[in-house]
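Taking it in order: structure first as structure tokens, then the write-up.
The other protein chains are all here in position, but one chain of the complex has been omitted.
For clarity, chains are labelled A and B in written order, and residue numbers in each chain start from 1.
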Amino acid sequence: MGLLTSSLLALRRDRGLIEKLPSYVSIICVIIGVVWLLLLPLDEYSRKTYISENALLPGQVHTYFAGSEQKIFNAYKHEVANLTGQPHHAYEQCDVYVFMLIVSSVAPKLVEILRSSGLKVATQKYEYVVGDDVHQGENVYGIIHAPRGDATEAIVLVTAWKNMEEQLNQNGVALALTLARYFKRWSLWSKDIIFLISADSKAGPQAWIEAYHDCHSANVESLPLKSGALEGAIVVDNPLNHSFESIHITYDGINGQLPNLDLFNTAVSIASGQHGIPISLQQMWKSGDSYRERLSTTFRGMVSQGFGQSTGPHSSFIPYHVDAITLKTVGQGWQDDMALGRVVESLFRSLNNLMEHFHQSFFLYLLMHNNRFVSIGTYLPSAMAVAASFTIMALALWIASGRPPSDTSTASPAKLSEGRKMEVVSTGDAVAVVPQEDMRVLERELLLPVTSIVTLHILGIIPFYLFNHTNQQDLRYVFYIFLVVNSILPYLVASTTQSLAAPTLQHKLLLKSFSFLLLGMFLASLATVNFSLSLFIGLLSSPLLLVGIRPVSTTKTSWPRKMIENLVLQTLSPPVIIAALCWSAGVSVESALLEAAFGWHVWGVWTQVIVWGVWWPAWLAGAIGVSLQT
Amino acid sequence: MRCSILFTLLLTLLPTSLANTKAPHTSNWAVLVSTSRFWFNYRHLANVLSLYRTVKRLGIPDSQILLLLPDDMACNPRNAFPGTVYNNADRALDLYGDNIEVDYRGYDVTVENFIRLLTDRWPDDVPRSKRLGSDEGSNVLVYMTGHGGNEFLKFQDSEEIGSWDLAHAFAQMWAKKRYRELLFMIDTCQANTMFERFYSPNIIATGSSGIDESSYSHHADTDVGVAVIDRWTYYVLEFLETQIKDQQSKLTLGDLFNSYDEEKVRSRPGLRWDLFDGGEAAGRSRLVMDFFGNVQGVEVNDANTFNETEWIQGMEWLAQMFKDKELDQRIGTQDSSQVTLTKQETLAMAHPTNSQTHKIAKIMKGQQWEQKAVGAIALFGVAALWVGSSIFTRT
């Protein structure tokens, strides 16, 4: 103990080290965070998936969806093809108005088909307006009431008329119609089964699930027909007009929320275990199980989770605590539509076995292969280490801000102890002589830094509002103007502040300290809700830990260093990163922003709030700190 | 003097305690318990129902079988074959076919009820059909199945019975002379741990698996969609059904236990003989029918045991009951005459006056001004308190 305190005191005396140490520690934290993530795909850290919920009994039933159902399926396929009015390949070229016409004739026909199978059927019109974009359509859904059930629970089979890539989900819809007819004949359902045919994959399911829970806005019709609590939803997306090779499972929900792992595991176990259909996820079409492929799958999953956007019709269900996944057929192979039907049949038999909500297995996990995952306890430290680096730095800067400035920052300890008032400090049996000024604490002037930080965070409302309420055609210009303004903003603010308030070094340190404190705090909280977003923002902000940190030295930063710092900051500014991401993904900035605005208005995606309310202010504070002369 | 009394007491006690070692075998009882509910535990109910069917076939009457079923698989909406329970994928035999008497079902199957049942600690109003009426001449078969672990067995996902609980319950049964010999069978994970704590005499115990071992299901029916029977129970039943052809079977428990095949059962079934009078040798020589069947032949009560006073008391009680019933009927007729007499009164009762109405009427906004007045007075009082206190300060 005595040794420890005296060495701590020695540390305190050595200014060079104590100024650099927090930087080192926080950078080490960031490195630990990254390395931790890279270790996850190893066998020692990830686990094999397993089914926790005993009731599910995946793949224990024989499936009978075959034979005569094939003929019915073919018939429905023709019906659906007739509804499109034209062959599949030409359909993609028709414009929106023609499409709306088609859709308006589709709904009554679907109603008729479902009704003829003996279901109770209803429709729901919806309309969302984002900027000047109108998203409207009509959902059709039918309910099979469980013959011996109590109508308190329901499971949903969703097929979207158009899938996420705007392809016509012809076979998917035909399959749903066939299954509706087929399921109606069974007597063993303990839950109602709802067949939802939504007009599209983005707004339609959202409108339906909102209305199902009475959370809808005025432009979305209420549902005339309802059943009990939804226990799960399966989306079938089968746009292929040929037999497929494997099933691609999408599971990310809005805001990066995930369905219970048991649902995913059940689907995998039924499709690959019972029916021998390969499974792929996160667009890894050839799913190997090597380290690289695991890492790549994890990374893709994290990117998708970080954006928080919808990845399929199932995404809209997850915020309502309805566990859901999308099954999408991919590739050219020898699996036919009936095989997909049997997978769905078996899945529904498993869901039918459920006694209550999915709750046994994990809700927070990263999948790295279709039978390998890491749970939150294993991966969370990675984001927490990154978040902690900011808190450590904040603490260090806080301590530094309380020290009186000295003029010799690089002085040796021996020199320091000369000609100063000394203080005898004894702790237990340890006695140390310390310069008095080292023990003194400056009074901190908090008002300016606190107001600035609060103002910076409130300023985030401006870009947030701009990007969510600008018309489509102006969006691009608004973005580029913002990009330019944003790049000169720190210098502007810095020089204005300098002329108005004459900030001291302490102000600067406190500004950075509070900024890091808030950033670390938000990231730590965010990590529990959306791990990936927290980690990415943390990593993108981590250079802030290094730039402009020279707490006590009054010597001017050398200009090359300053140049580099500014360059780094400019490349890592949120709008630049957004532009770079769009460029690398090959989408226009305009469409990406439009999608994000749609996400905020329709799905309630919080990513933009985090970007403009957490990341951008932190970046701005860092950039201002660099350009602030003291 | 005192010594001599003690001595005589000892003398009188000695022969009874000696005689107590084994009363003649007079009856057979079976307690068949499934402890789990939910559709995916179909097999546990099938286990019990299979055994129920077997002991009935071998001659134990329904009145001496206590069947505890926490769930109703036959009527579960998930059952593809409504109204049936099968223990084999060939679905040759519907266990639920006809004549099933379930004594405790649903949430009545609790640890408390089970222990009360064994020890017969019931209030007087519990009917005979829900009681275990065994006595010192009864051989009792206790079969349990469900989900368990090391020295415990779960009851319905909400509670559990421990091995000591069970051991004490059996000890109490022995003390209360509620069995002559007891065969305890259990099919659950780590089943053998459940009978390790037994300490009362004349118990033979057998279980499906040792410590840290799981008991597995035998096979699933792909149409029903669940496992239909557990392995150990399956092979016990196979023996009982194929080897015990009729009630005259002379096969012994030894034969039954020798039929255990660890390869097939995929766990190590356990046995316990040490409590049994005569140990393993005596236990093994017990006939299977001693526990699974009924006592052959007729027992004639010894004329000396006939208790005259009890009989007279019983008759008197009956006579009293008839008298009471007659009295009740007379009162009933009197009541009806009264009703006709005071019709107006009853009418008044059926249509209560207005003053009573608003207790059950729809909640309406009350007399606002009255309430407001009282409220104003109260608030004025508070204000007065405030003003008054200002004065208090000045003085």
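Note that a residue touches a chain if its C-beta (ideal position, glycine included) is under 8 Å from a C-beta of that chain, and two chains touch if they have at least 3 such contacts.
Keep in mind that, in the parts below, contacts and distances are computed from a predicted model.
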Protein name (UniProt record) of the chain left out of view, among "AP complex subunit sigma", "AP-1 complex subunit gamma", "GPI transamidase component PIG-U" or "glutathione transferase": "GPI transamidase component PIG-U"
Of A:Thr63, A:Asn169, A:Asn265 or A:Thr391, the residue in touch with the unshown chain: A:Thr391
Which residue of B:Ala175, B:Ala319 or B:Leu379 touches the chain not shown here: B:Leu379
Absent-chain contact - pick from A:Ser525, A:Thr571 or A:Ser588: A:Ser525
Which of A:Gln257, A:Ser296 or A:Gln498 contacts the chain that the document leaves out: A:Gln257
In chain A, positions touching the absent partner: 257, 319, 321, 357, 359, 363-364, 391, 394-395, 398-399, 423, 425-427, 439-441, 443, 517-518, 521-522, 524-526, 528-529
Touching residues (missing chain, whole complex) on chain B: 363-368, 371-372, 374-379, 381-382, 385-386, 388-393
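Keep this in mind: only the chains that are shown with their structure count from here on.
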Residues on chain B engaged by chain A in the complex (per definition of touch): 38-40, 75-80, 82, 220, 222-223, 225-227
List of chain A residues in touch with chain B within their complex: 54-55, 57, 60-62, 146-149, 186-190, 349, 352-353, 355
